[in-house]
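Only one protein chain is missing; all other protein chains are in place.
A, B and C label the chains in the order they appear, each numbered from 1.
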Amino acid sequence: MYEVTAPQGQFFGKVFAFPVRVYYEDTDAGGIVYYANYLRFAERARTELIRVLGFCHNEGLEAEEKCGFTVRSCAIDYKLPAILDDVLTVTCEVTEAKGASAVMVQEVWRKDELLATVEVKLAYVNFVRKRPVRIPSELLDKLSSL
Amino acid sequence: MYEVTAPQGQFFGKVFAFPVRVYYEDTDAGGIVYYANYLRFAERARTELIRVLGFCHNEGLEAEEKCGFTVRSCAIDYKLPAILDDVLTVTCEVTEAKGASAVMVQEVWRKDELLATVEVKLAYVNFVRKRPVRIPSELLDKLSSL
Amino acid sequence: MYEVTAPQGQFFGKVFAFPVRVYYEDTDAGGIVYYANYLRFAERARTELIRVLGFCHNEGLEAEEKCGFTVRSCAIDYKLPAILDDVLTVTCEVTEAKGASAVMVQEVWRKDELLATVEVKLAYVNFVRKRPVRIPSELLDKLSSL
Partner (left out) sequence: MYEVTAPQGQFFGKVFAFPVRVYYEDTDAGGIVYYANYLRFAERARTELIRVLGFCHNEGLEAEEKCGFTVRSCAIDYKLPAILDDVLTVTCEVTEAKGASAVMVQEVWRKDELLATVEVKLAYVNFVRKRPVRIPSELLDKLSSL
């Protein structure tokens, strides 16, 4: 049918960078991107980083025991507002990954302006048993080798 | 800094096609894309069609008299659900454009499965004076020549 | 702890009415409620109508065979925009309910101004088997008697 390609990010050294276009849906009546939406953008970049490594964000190695990362905490600093039609670069750097947890540091850029930083602490969990499990060694190896 | 490219669509004849990846933010507890979010996807495709024609969705020719398209009505048919991690193709075909109004017919595809159709009736309005105005002839010419 | 009451709607004759406050999250850079968000508001009112009848939107009578309404199609007319801080009344009237389907006509009001109308066609489906099933007679009786 129509052959189009989903947006993909890429690594610049240890830093994964993913493009995000700002649409009306992302903005609010203040004329800027709504503060919660930076977390949507950040999650897209994390998902694509994991996908580029050959894993699906929300799949463990065995289908019947679905596993994946879940956010334990995050801290966001808003420095400058993004606005409608901006093309943003959302980065993701894995600064820690061991056992059942990982830390990712993310930034939102508009060209050479840093708009926001997001630090996310993640746990790897078995969604069926609802408890943390060790990150699969294959994935852990890749995250550690970035 | 990080050079990444925002996703772009392209024309296949008269039909503009734009890729959309489904993230957690788009889904709901039913495990599928939330029904309102197809309208977010549709608006992205309309915006990119206008952008490819050389116009900005929300800009008129004079900055002090900001103009743009606004949705008057829409009708959505849900045929099959989209799910997490899907890559969708959202199309947009301008079926009518004259005076201050336009009609766009849109479809949401996952490979060769048609998931949803959206028909949107738009008015071109002066956002400051809050009333319909004629579509600028430059834009109208491009819309009509598709 | 803190005793607060979730917002509830009520019937005015056959018409169920539910209040919705507009927050920043609902608006866009145009200064008005984003067009897809009327569907979020409409779904809240439908859910609360079903809840007032003693049913949970997403539960069938047997837990192991989860059933509920899903949207087949909808048509929205936008008449006047809602803005930040508005208190809206979202109505829901069941105009048809039989077999495995229902039709609900909804309106969005700001005091005595009609802002939007939404017509929704719903199917009652078994979410596990992914196919339409008859609306449980208990629920159907209540919907029919409105």
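Here, a residue touches a chain if its C-beta (ideal position, glycine included) is under 8 Å from a C-beta of that chain, and two chains touch if they have at least 3 such contacts.
Since we're looking at a predicted model, the values are computed, not measured.
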Candidates C:Leu53, C:Leu84 or C:Val103 - the one touching the absent chain: C:Leu84
Which of A:Ala6, A:Val71, A:Val133 or A:Leu146 contacts the chain that the document leaves out: A:Val71
Residue numbers in chain A that touch the chain omitted from display: 29-30, 35-37, 39-40, 43, 58, 70-78, 127
In chain B, positions touching the absent partner: 24-25, 27-32, 34, 36, 83-84
Hidden partner interface residues of chain C, rising order: 1-2, 4-7, 9-10, 12, 15, 17-21, 23-25, 40, 43-44, 47, 56-58, 84-85, 87, 89, 91, 109, 111-112
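Quick note on the criterion: only the chains that are shown with their structure count from here on.
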Averaged-CA centre spacing for the pair chain C and chain B, given as whole angstrom: 26
Averaged-CA centre spacing for the pair chain C and chain A, given as whole angstrom: 33
Per-residue overlap in chain B, given as positions that touch at least 2 other chains: 40, 43, 58
